[in-house]
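Missing here: one protein chain of the complex. Every other protein chain is in place.
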Amino acid sequence: MENGNKPLNSSVIRIEDLCVSFGGVPVIRHLDLEIGRGGPTFLLGRSGSGKTTLLRAINRLNECFPGSETRGRVALHVGGAWIEAYAPGTSLERLRRQAGMVFQSPNVLPLSIARNLVLPLKTTLSLPDDECELRMEAALREVHLWDEVEDRLAVPASTLSGGQQQRLCLARALALRPEILLLDEPTASLDFKAARQIEDLLAELKSRYTLVVVSHSLSQAHRLAERVLVLRDGGSIEALPENVFRDRDALLAVMDEIV
Amino acid sequence: MTRPPRLEEKVVRGFSWAAALAVPAIVGILLGFLLWRGVPGLSLSLFFGDTPPLDAMLRSAPVFDGLWPACQGTLSLVILAMGLAVPLGIASGIYLAEYATGRLRRVLSFCVDLLAGIPSILMGLFGFALILLLRKTVAPVANTGLLLSALCLALLVLPYLISTTRLAVQGLPHALRLTGASLGFSHGQVVARILLPAAMHGIFCGVILAIGRAAEDTAVILLTGVVANAGAPSSLTGKYEALPFHIYYLAAEYQTPAQLTQAFAAALVLLGLTGLMFAMARCLHARLDKKWKTGTSH
Partner (left out) sequence: MSLTTNRLCERVLFCVTAVSALSVLAIFAFLLWFAVPVFRGEALGSLLSWHWRPLRGEFGILPMLTGSLCLAVSSMLLAYPLALGLCCFVHGAGAARAARPLLAVVRFMTSVPTVVYGLVSVFLLVPIIRSAFSGSGFSWLAAGMTLAVLIIPTLVLLIDSQFRQVQESIGQTAAALGFTPVQQLLRLTLPLSRRGLGMAATLGFGRAIGDTLIPLMLAGNAARPPQSLLDPLRTLTSHIALVVATDSQSLVYSSLFACGVFLFLVSLLINLGNQALRGRRVSDD
């Protein structure tokens, strides 16, 4: 398995022989890869190459879509130990809390800002009220949203701007104290300024969480990525060497050729 | 580049205008006639006859020649019927929207659709058959009454509740379910904590419309225990009066002009009741929606 120039000091996600199909149509075929601590690790590839499916295979969200079939092994190193994502005894809910996900378009719940954060804490972790408040504030501070919303927490979350909503979704995932963050084109639906804010945030978060980012933007990968993996039509995955993705022209050239 | 309208377009246009004018005109005539004949009869004595209102309401003084017993009967019926139908209907609607799949879902849906299409008189006949069966077997003194009517009315409105609940839940965006799953909610938690609150206004509207339907039905209660004179509903197995039947009875058997006026006034009262239910359903729609969005309580 190629891993480029930098050896992985510790891998956090190991995927072996992953095959995912929907309604009989294969989307990912016999994929092997390792994702290391921190990152961000960027997943690039053509539309339809299965990047989002791959991401969703990690937190088993593909199962929410009808007709999905997954075979293979996905192991995550969380809570100090390795867990098998697809083992029968694995708690699906715990897995999804530990590998938090942020979607392409901000999917705030039709609730107030505060309730967006507190509802998952109360429902999945059964935390008492005061603990929920503490975590909520901590998460909002972590995404630099606290100052902007602290005086209007009861307001519907849908009134926030796109960038703010996306940060809220990030805070919502962070409040559950994950170790891994899966980001599916997190800046795709945002304007330039909001996108930059998210990118700066990711740069901060990478020291505390393992980030896996699916992206369409080569310049974003160029700016942010620690590692770049290119997915080719579900079949193979190639790690781009650092000297390639740190150089804009080289990156463009390689991507043109690959996809 | 427009060309002059062809003949068929003119015909369609003319016909549509005729229909659009005819229907409101009919409604107007209907309402006008009802108001003309009914308003003179509206008064406190319409409800309570000669008995003082407070005595009738608080001390159960008998009311003759007034609508109050019929109102009490209708109220009791509706409360009982909804008490039976609402939990059953909402639970079934949720099951069909979120849990049932494939063949099971098709079969159950077909049964519910069939139930919806059954003429109301057959619900009454079913109740009647139930009593005949009980008479022949375990309870020879069984007779039609309040509880039986409530049961049959519950069957009547059950498909409404199931359909509106189901549509309300199915109409929610798929993203909600995905978000819930990604946060580690189990399916049950997604349904209970996210989907159900989001669908609540739709479900509530369905409940209110069902209340209106139960209040106005005459065919079911005709066969299951309503009578013209029974006073206030005394027990679950006794006979009772009801507003729609009172109107029907007076229309067929009135003996004085005053009684006829009473019939029209009663019709206004019933129309006011069902119209109110209807208006509430449309109002509460927006209010509940807003309440859940701001969510002040945890």
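Labels for the chains are A and B, by order of writing; each one numbers its residues from 1.
Rule of thumb we're sticking to: a contact is a pair of C-beta atoms (placed from the backbone, for glycine too) under 8 Å apart; a residue touches a chain by one contact, two chains touch by 3 or more.
Note that the structure is predicted; figures quoted are calculated from it, not measured.
Trainee: Considering the complete complex, which visible chains touch the unshown chain?
Mentor: Computed over the complete complex, the missing chain touches B.
Trainee: Could you tell me which of B:I79, B:L114 or B:C283 touches the chain that is not displayed?
Mentor: B:L114
Trainee: For the full complex, which residue in B:A129, B:A175 or B:A258 touches the chain that was left out?
Mentor: Answering carefully, the residue with contact to the hidden chain is B:A129.
Trainee: Considering the whole complex rather than only what is displayed, give the residues of chain B touching the chain that is not shown.
Mentor: Touching the chain left out of view, chain B contributes residues 1-2, 5, 8-9, 12-13, 15-20, 22-24, 26-27, 29-30, 33-34, 37, 87-89, 91-92, 94-96, 99-100, 102, 105-115, 117-126, 128-130, 132-133, 155, 158, 162, 186-189, 212, 215-216, 218-219, 222-223, 244, 247-248, 251-252, 260, 263-264, 267, 270-271, 274-275, 277-278.
Heads up, the rule we're going with is that only the chains that are shown with their structure count from here on.
Trainee: Where on chain A does chain B make contact in their complex?
Mentor: Going by the criterion above, the answer is residues 59, 61, 64, 92-97, 100-101, 103, 107, 109-112, 114-115, 118-120, 122-124, 129, 132, 154-156, 158, 172-173, 176.
Trainee: In the complex of these two chains, what residues of chain B are touching chain A?
Mentor: 175-179, 181-186, 189, 193-194, 198, 292-296, 298
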